[in-house]
Structure formats: structure tokens, C-alpha cells
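Since the structure comes first, as C-alpha cells, the remarks are kept for the end.
Yeah, one chain of the complex is gone here, protein chain that is, but the others are all in their spots.
Chain IDs A and B follow the sequence of writing; residue 1 opens each chain.
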Amino acid sequence: MALQWLFIGAILLVGASMAALPIALNTLLGPKKPNKNKSETYECGIETVGETWVQLKGQYYIFGLIFLIFDIEAVFLFPWAVAYDKLQLYMVLEGVLFILILAGGLVYAWRKGALEWV
Amino acid sequence: MSDPFGGIDNFLKDLLIGFGLDSTFVAVILKLAAAAVLGGLAGATAIVLIWVERKLVARIQDRLGPNRVGPYGLLQTIADALKLLTKEVLIPAGADRLVFQMAPLLVVASVIGVWAVMPLAPGLIGSDVNVGLLYILSVGSIGTLGIMMAGLSSNNKYALLGAFRTVAQMVSFMVPLILSLLIPTLLAGSMGMADIVNSQAGLWFIFLAPLAALIFFVSSIAEVGRTPFDLMEADSEIVAGFHIEYSGMAFGMFFVGEFVHAFTISALMAVIFLGGWRGPGAEAFPLLGLVYFLIKTSIMYFVVIWVRATFPRIRIDQMNAFNWKFVTPLALVVLMVTAIVDKLAIESGWPRFLVHVIANLLMVVGTLVILRTQAAALRRRLDVVPEAPVTQPETA
Partner (left out) sequence: MTPEQLLFLATGAFTLIASIMVVTSPRLVHGGLWLIAALAGTAVLFVLLENGFLAVVQVAIYIDAIAILIIIVVMLTRAVMKETDPQINRTWLLASLAALLLFGGLLAIIALLGPASRPALVQPEGGLDVLGKALVDVDGFILPFEIASVLLVAALIGAIVVARTPMRGEGGDWR
């Protein structure tokens, strides 16, 4: 078991170094002529006005929150799905009840207009 | 010939033990070498993929595509890579250097990490953990993090906005993705990828759960960020999005990451719904299994490119409405119906395939009926308002 996870860790590191290698090569091979204009922030060729930071809308938070709720629900449902072959019908219906309650939450969010991207 | 991969493994193991090394140490070294080979191959396929995509999109658009550099333009990608290698690396003033440089690494690592659990042939899987599907979902999230870091550290309003829009899109479409992946789990009785392929011995899952396959496919395309969901790199909207400030090979790594991600989801589609390496004679000759896997993945990749070359881009509010008001409720309904119907079919002894096909057909008909009534109601609402004539008719 430990060997399997070692493979996963190794391949993640291999992936990261596969990206790091060309970037390092680029840093070595590329020209280095620093110029004040080159390191300015890009804004379609004109100068930036004001801060380079905007305040986000609250809608991003709501999407992230709904995703979090459904993610936790899925984590509960994965063991239920893995044990599906050994379950009886009433146990399957209990899982369906779980999903229905969360679908009710989604319908509430829909009716309250929390899913609009204004 | 019946087990070439096991044969290579045993040969290498005997070779290294013959050098006098401890056997667990040898196993660890072989695993690490296999990880390096698989990771390297997965990244190197990008060179072929970019050429395939450019040629295919060109032909669909009735033009030729790259055909100057090398025979049929095969060396075009290498020429582009060499060009990117010799560009100057610009880091904008005020950018967060460490985070800025770590972002492309995370994006590429998350894509290559998925190949660790991909069953390529009978007996050839990198890491047979029994939580393969959930691992794929969690590794995909590292890419989302990389994009967020790229946007945050660029010291640029548009990179910030683009990165957060991208993250919102990817996070929104993860919900139907997770829900649709629950269905192969309950059909196969396990989360491990090798088990999912093994349990498609009788019938591929795309015949048992076609709607789930469709939802998975559409959500994956939205996750990767290809057309019609490619707001992330919409040049007309937010000036190249989160990777505005990246130049040279760092930008190239984002590019490569996207292409390899598209290929990876085609492979996932082939493994989870089309039976992976299954085919006539695959158990006897594992190399044939590898060939079947590559053929199925290429077919799905062709469909992905076909979709890209055909559909226009949709707006972000259309995309959000599509996700939250159509795909997610559909995925929930499909999950519930499939769970109940499968258990009923097994307990009552009805033929499984027929029951699932009828259930999916009913769901498709139900969805179309609901969409039609909604459209009719909308049209009725719009027709009630009388239209004022735009111009007065000229009277003599």
C-alpha cells in the first residue's frame, strides 16, 4: 500500500520538475535586458491607473460555498456507492433521501436568486 | 507474450537484486523509475497533441494548418518550443516572485498526477490505490489552486479577475463532475480504477449509464476550459486571463498543461465509460489492451477537438445558468434514478441493460418535455407585450 502512495508522490514530483526544467532552461537561455517599460503591469498598452487590485463580488463566495456543500455530500456518498452491491433496497432509499434533502437546498438557493451571476 | 510487463518487471528486479541490493529497496527504485517514465511520457505526448489539434481544427475550418516545418508540419511544435525557450523571462514589478514561479509547476503536476491511477493495460497500472476516483478529483483541484496563485501573484487587475472567474468556473463544474462519477462507482462497487475496468467485462458503462457519461464529458470539457467554455483564454474578453503576465516557457507550461489535461479527460472517459483496455483478446495479449486503450482515448480526443472547432463560446452568465440550473439538477436526478433502478432490477431479476436504457430514455424525454414547456412559457411571456412599430409607414 505504501508503495502505491510512493508512486503517486513520485509522479507528482516528476510532473513538477517536468515543468520546472523548461522554465529553468528558459531562464538560462533567454536574453536579460531589463528595462523599466518591460516590467510594468500590462493593460493593453496604456498605463495603469490606480491600484492593481479589485474587490471581488460576493457571488464568487456563494459559488464556492455551494461547491463546498456538494463536495462534502459527495464524500458521504462515496462509501455508500462503494457498498452499493451489499445494500438492501431500504438502504439505497436512505441514500436517495440524503440526496433529496440536498437537492432541496439547491432549489432554495435557486429560488432565492443566489445562483444568478449579476 | 502473455505478460510482457510482468516479464520486464521480473527481469529488472532480478538484475538489481543480482547487484546485491535489498529487495524492498529494489521495489522502491523500480516504482520511482516507473513514475519517472510515466510522467515523462505523459508530458511528452503534448508535442504530438498540439500538432494533432492544430491540423484537425484547420481541416474542420477548411484550411491546411501548419505544413511548412518538417513533413506535414510535424516539427512545428518543436519549433514553437525552441522559440519559447529563447524568449526573455519577464516578471512584473511588484509581483510575488515565489508564488508567481510556482503556479505553472502546480498546474502541470496536477495534470500528470492523474496518470498515476490510469489503467493502461491489464496489469499495467501505476498505483492501484482503492480510492482512485476520489484521488483524481482531489488532484484536479491542485490545478485550480495553481491558476488562483497565478492570478493572485501577477500584480495585475485583469489577471486577478480572470483567475477568479476561471476558479469559479472550474469549481462550479466540479459539482456535476463529482455527482456523475458516483454512478460508475455504484455500478462497479469500488472506487479503484482497475476495479472499474474489470467490472466492465460484461457491458461498458456507457450503455448502462449514457446520461452520466454525457454529464461527465460536458463537465470535464468545462473543467479543462475548452470551447465552448473557454472564457479563461477568451482574447476578446479579459485579455488572456490569468496568464497575461507570463512570458516564455512559463506560458508554454500553462499551454502544455491545458492540452495534456484535454487528453487526460479523454483517457478518463475511455477508462470509466468505454471499458478502458477491454476488447477482444485483451486478456491474452496485454499489449493489445494498451492498443485498445489508445484507440478509445484518441476517439474521445477527436470528439473533444471536434466540439472545440464547432461550437461558439458561451458567456459567463449563460455558463453559470447552464451549470447550476440544468446540469447539476440533471446529475442529481440521474444519480437517484440510477441507484433506485439498478437495485430494483437486481432484486427483481429484470435484465439490467434494458432497465437502464428505459430509465435513461425516460429521463431524456422528461428533460426535453420540461425544457419545452419552459421555452413555451417564456415565449408566451414575451409575445404578450405588443411590439410598437419601429418606423411609421410612409403615407402618400
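Note that in this section contacts are C-beta pairs under 8 Å (C-beta built on N, C-alpha and C of every residue); 3 or more make two chains touch, one makes a residue touch a chain.
On a predicted model such as this, the values are computed, not experimentally measured, just so you know.
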Those residues of chain B which, in the complete complex, touch the missing chain: 96, 99, 129-131, 134-135, 137-139, 141-142, 144-145, 148-149, 152, 155, 161, 164, 167, 171, 174, 189-191
Residues from chain A at the interface with the omitted partner, ascending: 1-2, 4-5, 51-62, 64-69, 71-73, 75-76, 78-87, 91, 94-95, 97-98, 101-102, 104-105, 108-109, 112-114, 116, 118
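Going forward, only the chains that are shown with their structure count from here on.
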Between chain A and chain B, centroid-to-centroid distance (C-alpha), Å: 14
Residue ranges of chain A in contact with chain B within the complex: 1, 3-8, 10-16, 18-20, 22-23, 25-27, 29-33, 38-44, 48, 52-54, 56, 59-60, 63-64, 66-67, 70-71, 74-75, 77-78, 80-85, 87, 89, 92-93, 95-96, 99-100, 102-103, 106, 110, 115-117
Of all residues in chain B, those that touch chain A in their complex: 27-28, 31-32, 34-36, 38-40, 42-43, 81, 84-94, 101, 104-113, 115-117, 126-129, 133-135, 139, 155-158, 160-161, 164, 167-168, 171-172, 174-175, 178-179, 182, 185-187, 189-191, 239, 244-245, 248-250, 252-253, 257, 316-317, 320-321, 324-325, 328-329, 332, 335-336, 339-340, 342-344, 347
